[in-house]
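Removed from the display is one protein chain of the complex; every other protein chain stays in position.
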Amino acid sequence: MEAEQRGRKVVSMGKKTIIPFGPQHPVLPEPIHLDLVVEDETVVEAIPSIGFIHRGLEKLVETKDYNQMAYVIERICGICSFGHGWGYCASVEGAMNVKVPERAEYLRTILHELSRLHSHLLWLGLLADGFGFESLFMHCWRIRETVLDILERTTGGRVIFSICKVGGLRKDIDDETLKEIVEILNGMKAEIKEITDVFLEDDSVKNRMCGVGVLSKEDAMELCAVGPVARGSGVEQDMRLTNSHGVYDQLDFEPMIETAGDCYARCKVRIREVFQSIELIEKAVAKIPEGPISVDVKGNVEGEFITRMEQPRGEAFYYAKGAGSKFLQRMRVRTPTNMNIPALVKTLQGCDLADVPILVLTIDPCISCTER
Amino acid sequence: MKAFKFAKTVLKSMFKKPATLMYPVVEREWQDRTRGQIGIEEDSCILCGICAKRCPADAISVDRKDGKWEIERMRCIQCGECVEACPKKCLNMEKQYTEPGPEKVIHVHEIEVKKPAKPAAPKADAPAESGDAAAEASADDADDTLVCDLNACVFCGLCAKNCPCDALKVDRKEKIWELDEDACVKCGACIDKCPKKCLSFGAPAAGAEEAEELAKKVEDSEAADENKAAAAVVPEFDAEKCIYCGVCENQCPCEAISAEMDAWTLDKEACIGCGACVDVCPAEALKM
Partner (left out) sequence: MAERVNVEQNFVPVELPQLLTKVKDLKAEGYRFGQACATVVGDQIELVYSFDKEHQLLNLKVSIAPDDAVESITNVYWPAFIYENEIHDLFDVKFMHMALDYQGNFFKVSEPTPWKPNKEEGR
């Protein structure tokens, strides 16, 4: 059987069937393939297989210099685009020992939180679509449009911003616009509360999520889960607690932790992060200083540097290595979904076949990030 | 038992306007900063090719001889690097996206090939010690190589700062002005920025005698560096006209000016008399 061909022995009783899940599936935002070994509607084992979106973007460092590479890296994924751009610029700036001005750090933090906001709203919509609640899905995405309009107004693009460069930002956002953004977001809070109440309190939704896909704290630490998957199981892990990026230390930031470990807990973590993002943006706009938004960066890249960024989906590594020319020697992006796939495989063992879409969505798979 | 929590939202949305637009019947309102597509002002383009070099997607190609500026619309990622890089600021980011279509279009713009103005006939018998300028002028195929009239140059370094290709090296103390010919794309940004107007494409008007004088001057000035700085002409400030915009402070290559509100000061020791501040003042409040 296929499972044995992959070099691993499968031991179980009863009649086994292998159901291929993906790469094309109505609930999947991006193609991932899982071979589900199923025994009478209970999944015994899941074997992941990726590579459908592999574009080999990391190899482009050989032909694009470090300034142009920023555009390539931010196009790894459409949802986590700003995080990638910032992580890349931060690691190249670290390797070149460039200090970015304070205002640029504040603006980057604000844009990152806006990015997190739209990503979580997108995910809530996909989760609703996952259990068939289409109208909730549409409303989540309608609210997300307001955030995308804000992003287009400030950076020029809805999903790909092209605003981060090595040394700072390319365009400034003036204080008036920032205050208007805060007003718009505060106005959205009531609407978001209505929608998220449905996720957290409606019985039909809770039935699909509570108790499904439990990941205990020990398992989460053993399997090195990251992001809301880990925080939903009680592991306190958030890269915004380090001072490697952004100004979170000046914004009184605390990570959102839940202990139940099931889909409901992970959903609750993300919903709480939505509200927390709006608060963080408000605090950042109140404290943002005046000043330049970039420094001139000239010269070649020498040395290596690792930055870790808290993307909406978890911890992402950005490893930049330069060898004295304007082309980087290596640019490695390790995205959170890459690390959550083993956790997914573990939670799938023993679940019902009908729960598989919800479980796959609950780790927030962003496969284009995984495969670059 | 909490059921139908969503009912309120659904009922409300039945009576509200739909959130979607009947596109393409209803036109979309574009935002000011939307990065749609690149537009070019053909009259200002000098075909320097910097936009093509900086483009991360290799969407632009510039043909200097035939006078063509081409862009492959579907390769363009609307990043705006070319807009920032253009020394003549002839590219701009338009708000409207490229029209979708069945084939990948390449838009070709015909640009008039402008030859840089040739100065008066160069002296063919310039002596060997007259520095880099004459050596470059006597090369056969370097008719339009950038040259600097070292006589007039004050080594302020503004040309080097504004060079988009980092082709110039200027050292004020050592009185060095050097050009990396391979990097120079002859865009002319330095010629525009030079406050003494001593840069040009082609041989300078300096003749043999002036060149010898120049060599002597360089020796003299090395010995009397401080004197030269102190004796140089300094800008005169008119407090009535000044609007405290701070552009002179930004432009000064030696950071000799401080333009705070109601307190414009000049550090005479640092000033080298290049006159860049005079040229750039929008209120004409400075005079040498």
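Miscellaneous remarks
A and B are the chain letters, set down in written order, and residue numbers restart from 1 in every chain.
In this text, contacts are C-beta pairs under 8 Å (C-beta built on N, C-alpha and C of every residue); 3 or more make two chains touch, one makes a residue touch a chain.
Computed from a predicted model, the values in this text were never measured in an experiment.
Under the touch definition stated at the start, the shown chains contacted by the missing one in the entire complex are A.
Note that of A:77, A:182 or A:341, the residue touching the chain absent from this view is A:341.
Of the candidate positions A:138, A:159, A:221 or A:295, contact with the unshown chain belongs to A:221. Residue A:242 is the one among A:177, A:204 or A:242 that touches the chain missing from this view. Mapped onto chain A, the footprint of the missing chain covers residues 6-8, 49-52, 54, 56, 59, 221-224, 236-237, 239, 241-244, 248-249, 252-254, 304-306, 308, 315, 317, 319, 321, 323, 329-330, 332, 334, 338-339, 341-343, 371.
The definition used in the following text is that only the chains that are shown with their structure count from here on.
A straight line joining the Cα centres of chain A and chain B is 39 Å long. Interface of chain B with chain A (complex): residues 1-6, 8-10, 13, 19, 31-35, 54, 56-57, 77-81, 84, 93, 166. Contacts from chain A toward chain B in the complex involve residues 64, 68-69, 71-72, 75, 133, 135-136, 139, 142, 145, 149, 152-157, 160, 162, 170-171, 194-195, 197-198, 201-204, 298.
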